[in-house]
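All protein chains but one are shown at their positions in the complex.
As written, the chain order gives the labels A, B and C, with residue 1 at the start of each chain.
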Amino acid sequence: MSTSFTQAPGGKAASAPLMGSEAEPTLFELSVPGRSAYQLRTTGVPEIALEQLIPSELLREEEVAIAEVSERDLVAHFTRLSHRQFSVDLGFYPLGSCTMKYNPKFCDEVANMPGLVDVHPATPASLSQGWLELLVELEESLCEVTGMAAVTLQPAAGAAGELTGLLLMSAYHRARGDRRRRILIPDSAHGTNPASVTLGGYEVTTIPTDERGLVDVAAVKAALDSDVAGIMLTNPNTVGLFEEEIAEIAAAVHEVGGLLYYDGANLNAILGVVRPGDMGFDIMHMNVHKTFATPHGGGGPGAGPVAVSQRLVEYLPGPRPTRLADGKYGYAVPEHSIGRMHSWHGNAMVLARTLAYIKVHGGDGLRLVAERAVLNANWLRKRIAEHYPAAYDRVCMHEVVVSAGAIKKATGAKALDIAKALLEEGFHAPTVYFPLIVDEALMFEPTETESLQTLEALAQSLERIVAKAVSEPGSLAEAPQSTPVRRVDEARAARQLIPTFDAR
Amino acid sequence: MSTSFTQAPGGKAASAPLMGSEAEPTLFELSVPGRSAYQLRTTGVPEIALEQLIPSELLREEEVAIAEVSERDLVAHFTRLSHRQFSVDLGFYPLGSCTMKYNPKFCDEVANMPGLVDVHPATPASLSQGWLELLVELEESLCEVTGMAAVTLQPAAGAAGELTGLLLMSAYHRARGDRRRRILIPDSAHGTNPASVTLGGYEVTTIPTDERGLVDVAAVKAALDSDVAGIMLTNPNTVGLFEEEIAEIAAAVHEVGGLLYYDGANLNAILGVVRPGDMGFDIMHMNVHKTFATPHGGGGPGAGPVAVSQRLVEYLPGPRPTRLADGKYGYAVPEHSIGRMHSWHGNAMVLARTLAYIKVHGGDGLRLVAERAVLNANWLRKRIAEHYPAAYDRVCMHEVVVSAGAIKKATGAKALDIAKALLEEGFHAPTVYFPLIVDEALMFEPTETESLQTLEALAQSLERIVAKAVSEPGSLAEAPQSTPVRRVDEARAARQLIPTFDAR
Amino acid sequence: MADYMPHTPEEIAEMLEFLGMDSIDQLFQAIPQALQLSGGLNLPAGKTEPDVRADFLDFAAKNSGAASRLVCFAGAGSYDHEIPPVVKALGSRSEFVTAYTPYQPEVAQGVLQAVFEFQTMVARLAGLPIANASLYDGAASLVEAVNLAAASAKNPVVWISSGVHPHWRQVLATFAEGTGHQVHEVPLINGKANFESMAGTPGVVVIANPTYLGTLDNVAGAKALAVTHGAKLVVAADPITASLLKSPGSQGADVVIGEGQALGTPLSFGGPYLGLFACTDAELRRLPGRLVGETLDVDGTRAYVTTLRAREQDIRREKATSNVCSNQTLMAVWAAIQLGWLGTQGIREVAIRSIQATRYLRDELVKIDGVSALTGDTHVTRDAGIVLPIEASVAIERLADEGFLAGVSVAALTAGGDSSIDAGLVDNTLLVAATEKRTRVEIDALVAAVGKVVR
Partner (left out) sequence: MADYMPHTPEEIAEMLEFLGMDSIDQLFQAIPQALQLSGGLNLPAGKTEPDVRADFLDFAAKNSGAASRLVCFAGAGSYDHEIPPVVKALGSRSEFVTAYTPYQPEVAQGVLQAVFEFQTMVARLAGLPIANASLYDGAASLVEAVNLAAASAKNPVVWISSGVHPHWRQVLATFAEGTGHQVHEVPLINGKANFESMAGTPGVVVIANPTYLGTLDNVAGAKALAVTHGAKLVVAADPITASLLKSPGSQGADVVIGEGQALGTPLSFGGPYLGLFACTDAELRRLPGRLVGETLDVDGTRAYVTTLRAREQDIRREKATSNVCSNQTLMAVWAAIQLGWLGTQGIREVAIRSIQATRYLRDELVKIDGVSALTGDTHVTRDAGIVLPIEASVAIERLADEGFLAGVSVAALTAGGDSSIDAGLVDNTLLVAATEKRTRVEIDALVAAVGKVVR
């Protein structure tokens, strides 16, 4: 065997069609009255007539139809549905901004461990010391990774973390008798940032991106005044570039009494290399379902821990898991806590996965994650540059935004067509049309767990697609051909809304 | 919802192609020197140089190439392979003689239970009382199901059970100073029967099937003499019909001092209805991977417990798990044991599943299994009779053998073509060309876990296939079209043998 | 150190060469040197999976209150229900677990269809036409419901029954700091929200049915009150009990929310859980989060897709109906599977058995000297408040030694008490819940143990 990277064929989703081609019926269509799958424990508890348990006038007149299938049909149904679903485990998912890295099965084991997964959330601290220790260790690890002073694990996802951060800002300013109204956000920011700002009771001031793909520092400075509560940035930013003047921005924001919020969605790029705390950020969330390999679950669950610098610790949500003087663990509510952000302690099983991932890698391993992620992104950037030039052509971080503008001009094929053609090639599509500031944007994030062989295979597919766009104009509009369904009529879905089976 | 059975669309493998269509490379092609996935415990055991552990002259000069892949690639590879594999969980598998019923996930739970799965087989009886109790309870349950006196759980599959039975026969006769050489076997018997006979040191005498599809009783009687050690039958037989004259056969065989062996592959048909012991059989195996829903695993593992009547108990393989006088459990070797048939105690985890299945169903439930299996087979028989007449047109048991002879005459489409066309329709094929005595045989065994809707869907597919054979002659020879690979060149595989990657 | 990266040293060298670089550090050239971390992260060195497993087994061993160790009678919104192996097996399929949000519907029909089925079942339970594809948890659903209802009513005044889970009310209070909603708690009297003491005009009325104390409230009455004020009615419902009760939708609820944990999610120390959310057609354009709809593909084949995306933050940005992005899709898929397993009969069976067992437990407990039912002999559902002669938290500790997680202390849950409970009773009130998993033997044993420890 040679070590040349074109030797191994790469990790495409080469799973050919298994058989058949019909759509899977819904569970409701599979139902037959009288069938069932459930089996419950024999308890010996004395039976009491329903009408004696609940006043009859409160009872439903007709039973609510849920489904009536045998266990066998239930299994076949959901197994078949799973065969209609792409996933990281099937292949490469270079979806920019989403960090679709490999999710270690070991973390699944941890998240299903008896003694962890079967603990009731209201269990007193004395009977759940293991959980509290785990959460405190995770908080401390995340402090080190981020360069921050303290962490709350309550937010259930990145967006919840953003809102937590904004409420912290507002508590901070309020404690200073300061009611500020504005938050600065770059035009390339993720949609959750402005949406959170609104929910936090603030107004958005949009900051343009300069021609280098970075936030326009002059514009930031111009927008700053004593009504600015803070700025939300991600660094590297959404075009995959490091905000080189972050120190200058931080100084300027701090000077007007504002705070800096770090959107941690891109943390994967800088693990162990540079820390948001050291860049001057005051508050940040992490998307552990991106950076720390907890699986995305088809759209969640994730977790969005928020880390803060010292001056914000007293405002954190509570109760917080805390190490007590005697080495045991308990809960404490920070003095000026903004209050509770979650029904219980946060998405605990997701957090357990996070700690497992961190413990396997250790400090050095986390830095390697960043190095390899950035290496992969840059290799891909250069490899595909001929047809898919980067929007900002220089060394990028963990992801690269390229433009299909030239291809569109030459062949009529849009970024969306290219994305759909990639599905046909056995790859998930990159993120398309985001950020909005790049023409026909395709945003590739290869992550560190993908091999060079897989990147090469992607590059070859991208070349084939351009070649096809050139040789058979219009043909990409027909892609994909061999997926479970072909292009979906999204307009129809909105126009003739069918949100449930009963609305058909 | 109405209760009509055509309302629900049925359980077809309607999983359309996910994406791509390339073959999955082998693990060896995915390998890159230096990659690895393994992670081992840190033990602190003092290191000793390899040459000090093992004399260097015994050591390999070059390391043996196994594979060099990352965990991520390992996962993608085997997940993609799994998407190239049909299974019960994906759809209907009406493979005659194989009893591909639904395998309850609960039995998987049992088979993975700590305290069962992590017990070393050489654990002394005093430290593995739970296992011994489980095995004894299973033996007792199987005795009741079969009407036999005792059971050995050692045989690893049906074929091993057959050989066990033949060795038991030979031990039995030998004890009587009787060296018999012949075993009678019907011409419709499964291939393992004659193969086991040879291994058992016997010769096969083949008994023809009569025009009713039953073993020719006159021929049996004619073949019987004092050289006949016994007869091997399955009842219902391989064409799915009950050997109605079994009592007469048993009497005749016993009269010449022979024994009756029951091939339990078709036990599903008669659970709780009639017992081999009551029919006059002396020895039998069970295929628990058929009757008792332990999954087939792509070809195994199974387990083939052997039950015997009282006079054969002393010859059973040993050591046997045994209930002791004090209520505890131990091992005992039968007085004239034929010896050991398995490295340890049999396929224990498979046996645990079997007991779980039996305990869930109970006696009544097992009878229902037989009733519903037979009901399904008969409904299907009648439903498809127009184009696919049963080889023996009367009430069948759990499976039905139909002939595609007429279709072949009319359209040229062979049984094999119909089988391949069924794959295209989203169903696994039935067993084809078995038993050999039926022209263009298709052997359907629907099992009791399939719904009427699924049977109807199969029938409709079978109708579509005939219609296509008529309207587009020769077209079925092109089926299947959309499976992971199309018709495979079996002759080439044998001619240009490539049994390993290294032989390519 | 262990990791999951494929790069061999040769490949790294080859890649750097292709990039014209001689070191990895050059990749980070854009990061000012002064900011870069010198000396690396101060974290323990990486360990192999089996070594980390040992750490986690140690954490697990220290959770002496786990349901695998103590018989669980704790409820308060998190219930120890049967989750059968079949649901675990299907819900753990990696295609569901390792997928992203279904942005490319052509290769995401699996998740999309499962969520469509989930939406249908939640809508049916709620008695409303629309349900979304999940929110974080019960508390998040409450917040989003109040946001929707206040916007719809154009009135930021919220009357919320203190029968709503105390933690959810706490979360609502946290969010109100940002939204500016004026939240007023409606006290419980006899287990029902009592609006008599309330003054002013609410834009939103929120009640829970059942309340967190297990009592039944009056949805029709709340609806009448809401109509009087031109307010929107939000009902927090338990999805299991909902299979028995008249649906909130049929009684006029504008939004129905709930915690979906009982639908196939393990106790999980409180998360990830599953926020349920259903509403009327009238509120459709304000619906927070994802919605899957049925449509066709270009060949006319039935297909599913996320729809009405214009409500969502990635399109609408600061004007979005909510900021939610990642949510709890996998839990929604599990819920669809668990509901499929339970089916029309099974969910009712679980509801009836849970209520029966809780009722039996309460009735036996109150036979003990000095023990009484918080709300007399009213009906209870899956939770019941029990007043002990000693502090509930003390009783819980003592009963742990007897092998039980006996329940939840209302004092702990309410952080010392609130308008949901008589101040004099707070400390001594234990909230108990017996699900369909609890046997009579277990219940009788708990009762005996309570008799012992309160003496």
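In the analysis below, contacts are C-beta pairs under 8 Å (C-beta built on N, C-alpha and C of every residue); 3 or more make two chains touch, one makes a residue touch a chain.
Worth saying up front: this structure is predicted, and the values here are computed from it rather than measured.
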item: Among the chains presented, those that the missing one touches; value: A, B, C
item: Options B:223, B:358, B:418 or B:465, residue touching the unrepresented chain; value: B:358
item: On subunit A, residues whose C-beta touches the chain left out of the figure; value: 18-19, 32-35, 39-42, 69-73, 75, 79, 104-106, 108-109
item: Subunit C residues touching the omitted chain (full complex); value: 49-50, 82, 84-85, 89, 94, 437
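Everything below uses one rule, namely that only the chains that are shown with their structure count from here on.
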item: Separation of subunit B from subunit C, taking each centre as the mean of its C-alpha atoms, in whole Å; value: 45
item: Chain centre separation in whole Å, for subunit C relative to subunit A (CA means); value: 20
item: Residue numbers of subunit A (touch at least two other chains); value: 3, 5, 23-24, 35, 39, 71, 75, 77, 79, 83-87, 89-90, 102, 104, 360, 423, 449-451, 480, 483-485
item: Overlap residues in subunit C, where contacts from two or more other chains coincide; value: 2, 4-6, 8, 10-11, 47-49, 84, 86, 89, 94, 107
